[in-house]
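Shown here: the complex without one of its protein chains, the others still in place.
Labels run A and B following the written order; every chain starts at residue 1.
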Amino acid sequence: MDRPLRTLRALAFAATLSAAGLALAQTPAADAPASAAGDEVPNAGEVVDTFETSPDLEPMRYRHLWIAYSAIWLLVFGFMFRTYKKSEATQAELELLKRRLADLEGKNGD
Amino acid sequence: MTEARPPAPRPPRTRAPGYTRTVLIVLAKDARTELRSKQTLATMLLFGLVLTFVYAFGFVSDPATNKKVMPGAMWGALLFAGTLGVGRTFAREAEDGAFGALVLSPAERSAILLAKIAVNVALSALVMVVVVPLLAVMLRVDLTDCAGLIALQLLLGAIGFAAVGTPLAVMAVSARFAEVLLPIVVFPMVTPVLIAGVKGASVALGTAIETDPWPWLQFTAAYGLVFGAGGLFLFERMVTE
Partner (left out) sequence: MRLLFPAATALGAVAIGVAHYLAFVHVPMESTMGAVQRIFYFHVPSAWLFYLGALLCFGASLGYLINRKARWDAFAHASAETGLVFGLIVVVTGPLWARPVWGVWWNWEPRLTTMSLVLLMFAAYWVVRAFGGPGQGVRRFAAVLAVFAGPSIYFVRVAVNRWGGVHPPAETASRSDDVIKLTMYTCFFLLLFVFGLLLRIRYRAHRDALTVRAVRRRLARLGGI
């Protein structure tokens, strides 16, 4: 494969991409009226501020949220800790292997 | 004393065939082997038929509902049967140990990929020619008014699907559980094709609110173009040795 052909192909690639992008941009993305999918999507038209919260549930949710988040972060840090431990083991193994390699190479070299 | 040896005979100079010729050669080779063995086509067709029964038993209902179910059934069949075909793209070469030879040959690799994409599109198209009318009969949906439009949509969709699926299938060969991994990997990526196809088909069947099928067609075409170009461009880098 020679360079000019490669460059040419890269150019063609870029041109195709941008042409496709243009073609996409030209289709009126908003031509589907907001109600288009309304019958298929439940709660589609619902705007966020029409919901109702019951005040007596608030504190409970609050606490649940706290617990959920703590659990998530515990998991994340647990994952990190596990990787760290494994990584330490790998490092130790690497040291060992490298020492053995150095021994072998020293022997072969003499 | 060594006498002057006669110059070794030069190996015959092999020139790589041109790009178009490479595509045609690989295409012809695959067409010939497929016509002889009919392995992939037969399995795909049978799978498509089985799928129509699954859909028929699962979804057949009153005519209005059937009409709404039809696009999803068609496109589901295309994706599932297509995955089967795409997964077998290089199967014969792999079985005969000819994959390395094909890649090592001086032919340009992207030409090989292009030919393979064409093969997969042709296989999907053949399967859909049988499966779609059958689905129409089973779900009792009248497709005569929009047959051309739906055929065009399916063809563009098959191109988009093959453009994504073929290179990934080639790459998947070296992984363990390749045949399981392939659908997991391909389906999320071809969701745009599925969405566009189902939407476009429901426009064609008159069950959607929009009436213009062209934006979705254009979208599917753009998808196929971008992934086709990207795959062909990257293929040289994907496969080595």
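To be clear about the criterion, a contact is a pair of C-beta atoms (placed from the backbone, for glycine too) under 8 Å apart; a residue touches a chain by one contact, two chains touch by 3 or more.
Every value quoted in this text rests on a predicted model; they were computed, and no experiment measured them.
Considering the intact complex, the chain excluded from display touches A, B.
Mapped onto chain B, contacts with the missing chain fall at residues 164, 167-168, 171-177, 181, 184-185, 188-189, 191-192, 195-196, 199, 215, 219, 222-223, 226-227, 230-231, 234, 237-238. Take chain A: the residues that touch the chain left off the picture are 17, 24, 29, 32-34, 36-37, 40-49, 51, 53, 57-59, 61-62, 65-66, 68-70, 72-73, 76-77, 79-81, 83-84, 86-87, 90-91, 93-94, 97-98, 100-101, 104-105, 108.
As a convention for this text, only the chains that are shown with their structure count from here on.
Our note on geometry: chain A versus chain B, Cα centroid distance of 28 Å, whole angstroms. Those residues of chain B whose C-beta lies close enough to touch chain A in the complex are 108, 208-210, 212, 214-215, 218-219, 221-222, 225-226, 229-230, 233, 236.
Listed in rising order, the residues of chain A touching chain B in the complex are 1, 9-10, 12-13, 16-17, 19-21, 23-24, 27-28, 31-33, 35-37, 39.
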